[in-house]
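Let me begin by presenting the structure, written as structure tokens, before commenting on it.
A protein chain is absent from this complex, but the other protein chains hold their places.
Let's look at chain A:
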Amino acid sequence: MSAELVATAQRHLAGISLEVVSQGAEAIVFTTETHPYLKTKPALVDNKTKFIVKYRPPKPYRHPRLDSQITRSRTASEAKLLQKLLLLGVDAPRLLAMDGTNGIIWMDFVGFTLEDGTVSSLKNWLWLMERRQEAVPEDHAKSIALGAVAEDIMKRVGAMVAQLHLEGIVHGDLTSSNIMLKASKTNEVERPTLIDFGLSSYSGLAEDRAVDLYVLERALTSTHSVYAKEYNGFLVAGYEAAHKLKGKLGAKACTETLRRLEDVRLRGRKRSMLG
């Protein structure tokens, strides 16, 4: 199945060498070293030689006409959101090109390769920290996995989510693999950035914001169980701090969201019993 989809993507993108990096239910993500229309380096992107192609293949179980409409509108809404984030100054991948008809979005590549050879998602980085921590069993303060750098990164993640929420946007699929870490000039982990806005939407509801946080909390608990409690603590601290910078309104939105988060924790992500 997968090979077939890759072949379809390749037909739409003749002459461009594609490498699969991930496949979800909705889309396949490729990397490539070819820019869609530039031979020189694009302006203002971190990684100037590697690009992301996100391809939403047609779904055989949908009526073709409906399918092409859905593909077009989802592709366009993700691309529009990337542009919106650029205008708001939120760190996110930059839109390079779009082909709504075939469900293709070109973005710049965020992240770098960690020292264990994996890509710098928050998940991979936390795992790397955990493994390093295990190597020093006498360190009872857990100064690697729960050190200043980890605390800073988790707080920044919280602040980033808060920034999104304050603009009335919910991410919709916050997991530790949808958070990438960017490198400083010396190739050390510096700051997080969010990726994959395929399920994002505009919402002013505390419920939606709380679900966003809950999904991330669950993702951290299941993939990084040893230190999840501390990580979630940092996360919420960063989330609160970013709201406080926005004065009374920010503080109010924050209390509302966190109160709702407690409800969501008790009942799970789905509000109705029908979902």
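Following the convention adopted for this analysis, contacts are C-beta pairs under 8 Å (C-beta built on N, C-alpha and C of every residue); 3 or more make two chains touch, one makes a residue touch a chain; residues count from 1.
Going forward, contacts and distances are computed from a predicted model.
Peer 1: Consult the UniProt record of the chain that does not appear here and report its protein name from "Rab escort", "EKC/KEOPS complex subunit CGI121", "Glycine cleavage system H protein" or "RNA polymerase II subunit A C-terminal domain phosphatase".
Peer 2: "EKC/KEOPS complex subunit CGI121"
Peer 1: One chain isn't shown here. Among A:7, A:87 or A:266, which residue touches it?
Peer 2: Touches the omitted chain: A:87.
Peer 1: Looking at the whole complex, which of A:52, A:79, A:169 or A:261 touches the chain that is not displayed?
Peer 2: Candidates A:52, A:79, A:169 or A:261; residue touching the omitted chain: A:79.
Peer 1: Considering the complete complex, identify which of A:26, A:46, A:99 or A:139 is in touch with the unshown chain.
Peer 2: Checking the options A:26, A:46, A:99 or A:139, the one contacting the hidden chain is A:99.
Peer 1: Could you pull out which residues of chain A are in touch with the chain that's been left out?
Peer 2: Residues in contact with the chain left out: 13-16, 34, 36-38, 40, 42-44, 76, 79-80, 82-83, 86-87, 94-102.
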